[in-house]
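All protein chains but one are shown in place.
Letters A and B name the chains as they come in the text, with residue numbers starting at 1 for each one.
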Amino acid sequence: MAYSSLFTLSLCFLVLFPGCLAQLEQVTDQSQRQQQQRFQTECRINNLNAQEPGRSVESEAGLSEYWNRNDEQFRCAGVDLVRHTIQRRGLLLPSFSNAPQLVYVVQGRGLHGAAIPGCPETFQSESSSQFRGEQGSQRMSRDQHQKVREIREGDIVAMPAGVAHWIYNDGESQLIVMILYDTSNQANQLDENARRFYLAGNPRQQQQGGRQRRRESRQGSRSQSRSRSQSPEERERSQQSGSNLFNGFDEEFLADSFNIDNELAMRIQNRDDQRGIIVTVEDELRVLSPQSRGEEREERGWDRDNGVEETFCTMRLKHNIADPQRADVYNERGGRITSLNSLNLPILRYIQLSAERGVLYRNALVAPLYNMNCHSVIYVIRGNARLQVVGENGQNVFDGEVREGQVLTVPQNFAVIKKAGNQGFEWVAFKTNDNAMINPLAGRLSTMRALPEDVLINAYRIDRQEARSLKYNRDETTLFSSDSSGSSRRRD
Amino acid sequence: MAYSSLFTLSLCFLVLFPGCLAQLEQVTDQSQRQQQQRFQTECRINNLNAQEPGRSVESEAGLSEYWNRNDEQFRCAGVDLVRHTIQRRGLLLPSFSNAPQLVYVVQGRGLHGAAIPGCPETFQSESSSQFRGEQGSQRMSRDQHQKVREIREGDIVAMPAGVAHWIYNDGESQLIVMILYDTSNQANQLDENARRFYLAGNPRQQQQGGRQRRRESRQGSRSQSRSRSQSPEERERSQQSGSNLFNGFDEEFLADSFNIDNELAMRIQNRDDQRGIIVTVEDELRVLSPQSRGEEREERGWDRDNGVEETFCTMRLKHNIADPQRADVYNERGGRITSLNSLNLPILRYIQLSAERGVLYRNALVAPLYNMNCHSVIYVIRGNARLQVVGENGQNVFDGEVREGQVLTVPQNFAVIKKAGNQGFEWVAFKTNDNAMINPLAGRLSTMRALPEDVLINAYRIDRQEARSLKYNRDETTLFSSDSSGSSRRRD
Partner (left out) sequence: MAYSSLFTLSLCFLVLFPGCLAQLEQVTDQSQRQQQQRFQTECRINNLNAQEPGRSVESEAGLSEYWNRNDEQFRCAGVDLVRHTIQRRGLLLPSFSNAPQLVYVVQGRGLHGAAIPGCPETFQSESSSQFRGEQGSQRMSRDQHQKVREIREGDIVAMPAGVAHWIYNDGESQLIVMILYDTSNQANQLDENARRFYLAGNPRQQQQGGRQRRRESRQGSRSQSRSRSQSPEERERSQQSGSNLFNGFDEEFLADSFNIDNELAMRIQNRDDQRGIIVTVEDELRVLSPQSRGEEREERGWDRDNGVEETFCTMRLKHNIADPQRADVYNERGGRITSLNSLNLPILRYIQLSAERGVLYRNALVAPLYNMNCHSVIYVIRGNARLQVVGENGQNVFDGEVREGQVLTVPQNFAVIKKAGNQGFEWVAFKTNDNAMINPLAGRLSTMRALPEDVLINAYRIDRQEARSLKYNRDETTLFSSDSSGSSRRRD
């Protein structure tokens, strides 16, 4: 016993800085995916409801809608959800959070910039010719900043906790993003509340207690809002409610830190800013960007994934999961499902989240299944479906329709059946494990097939023929077409 | 989806004991054992009591006894305990849980089947000749299902969270299994309650609040219980109390999902089933099984452990710890201890649990020791012993006898001395770390020996001779014989 302790302990540490053998890291790396641990939650769920946002806040150039984090399903899953609708030329100001985020681009296209600590500014320019968004004006000649990524409908962007990022709509239509904050994540050492730290703006509507739908009068012109005249009451107010991180520092301290004058220090505190967290960019936002767009670069990214030159700073943060070509499960009469996990997008290993996007054709079904090792937070992108969710003791906790824009959480180990409505059903599911595993109860890879016939016969008190029906009548995998249902069912 | 699960899982575990390179992976793997994190618990333990089951529920073919999960010691350790006594030809119906499980076979022999998501049905047959339990009847000709394991007294079976499994008694005597659910485990993202999801049967006695000892009248014959006549009240009742997972779904949905008719769909809901969770198999349960039994296959299993073909699907789930030949610590006048950890049974790495089995001869002692990195949940298999447990501030929290069938938890860092009674003492201890480490305070590998004499002299205000007695008078390791005690003690 004591010997084995010694042995174990020595072996264990022997290996912390060991020799130099091959290919071990990758697997080692994977082998710990179960290391994830989450905050303690309370999951006494008797009844689920499909939820729409409980609170919305308008900004100058967009709308932010927040789901009620106190809803039982979100408390159980330990997540927080926000949907931003960003107008053309709208800029969602840079912020970071104590929770890792998954951003799903529901609609539109834009730019996403992350400021990763310790990484160099790798986008550099000497002349204006390479600038995106340049519209003939030549007043700017150089800049350097960290990588900026183009995002478009169907992209998932992964953001570690504590990394500041911003989003800009450079498309022609609205840019809609759905963000999940995983507040129960191991990376969060504060508490179970998602905290958003803004580096700019004056997002006072974001305060925790706020529930009101504010419609800010945006009469304040840019020049006016720059005036330094602020009454003590105004200042008091802006400090009680939310404002950006710099607002909490003394102007003199800020001036000292940045080696700037006090006036500019006060300006970055944005105390009299009425624009909210999504602001209008007057001209186009000009950032450095390589000329080619989209797919091609992404493919190159794939090649690079396995190279030794990969580092955190050059790591891919996004992946498109709407492309039908990338489906992992496809049934021509059922639909398709694309899974994104840490094998596809390695940074997910780091933030312990994954996602799936599904398309279900009209009246088709997703097999009854449960998530083995995570919660699944489903956001409906299009269409509608009827869902049934069953928990411990066979208790039905949800039986109803979910529609576009709604969210429903299926807790770990709870079983669910999805059946698309007449318009079909499209969804994205955020999962609280970097390699989410499902367990179908029917179909080709199901528990029923794993069990011996005699177990089924005795468990359900059925005959051998019925047991074989249970095991083999559905030969599809996860996605089931509906046409086999109805009166013509086999009992072969 | 299911495919990728399989793929991921295999990759992941492929790597736990991989190729032929220097055994580093294995150790690397071990090196993270401290990564385990558990749910927050409250451990203000002033007094421990050896506990027997607080509640028992009879089924058609057995008895299930539940320890009170609200007992302070189990809340602190974050575990839940159940003991099933399965009659000859009894089948414990398939279920899964949000917590990983360790199953210890206290007595008897049987079959254990697990339905691991994404794994193939590897037991296949064309003819009836290879079926276990075949008794002359030839009506069945083929089946295929996942691996079925023979279990016998002294086996530990490890079950990850979310994997459904069943147990069948094919021996001649009662089969008794003791199951620990590690509800504080990282794999559980729900809350600290163990939830059991049954795939069949109508285990309504399993409900959380239930405390009553029910004695179900089992007059309902199989044919009768198949009748579909169920009053609304009956149905209401069966839904409020526990029932199997399918009971929470609509029949039509189930029929659709399995492509079966509604009648069969209702049958798998088992709504009018009165048999409980352990049911009688009419004939023998016939499952596919290789001809040879037991030891030989197990040994082959050992060879395979380090091969690259090892995957989650073929991973060993069981290990016998009662075999005296496998003792890790042995003292011919003291007894023996066999430890099972993730070096012996690699899946324990995944579920972060381990176990030890001990045999203490009459009046022998286990050295005063504490568990460095885990709780130890002791189940007494045979005999009795006097235990003393000491916590913070030298507070004695237990001083008494423990007897066969009782459970006592020794919390992390609490010191314990065990002294066997006149009949000797046999126990199994479940430990909440995949490589549990102990720290003996006396004997060959003890803290006392690690300290310089001068520290002992000044700490205890004793002379050098006494310090040496403390360090060297016991030269045994962990297990101490009793014959050196008494009047003849040395003070050499």
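As a working rule, a residue touches a chain if its C-beta (ideal position, glycine included) is under 8 Å from a C-beta of that chain, and two chains touch if they have at least 3 such contacts.
Remember, predicted model here, so these are calculated numbers, not experimental data.
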Selected residue (touches chain absent from view) among A:Arg267, A:Arg357, A:Lys418 or A:Arg449: A:Arg267
Residue among B:Gly113, B:Pro368 or B:Gly405 that touches the chain left out of view: B:Pro368
Hidden-chain contact residue, picked from the options B:Asn262, B:Thr314 or B:Ser482: B:Ser482
Footprint left on chain A by the chain that the document does not show: 2-3, 5-10, 12-26, 28-29, 32, 35-40, 91, 93-94, 96-98, 113, 115-121, 133, 139-140, 143-146, 148, 161-164, 166, 168, 186-192, 195-201, 204, 206-207, 222, 225-226, 239, 241-250, 253-261, 264, 267-270, 273, 279, 281-282, 285-288, 305-313, 315, 346, 349-350
Sites on chain B contacted by the missing partner chain, in the whole complex: 24, 28, 31-32, 34-38, 40-44, 76-78, 184, 186, 365, 367-368, 370, 372-375, 388, 390-397, 399, 411-413, 415, 417, 419, 432-433, 437-442, 445, 447-456, 458-462, 464, 466, 469-470, 473-474, 480, 482, 484-485, 489-491
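Here is the rule we use: only the chains that are shown with their structure count from here on.
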Chain A and chain B, separation of their C-alpha mean positions in angstrom: 37
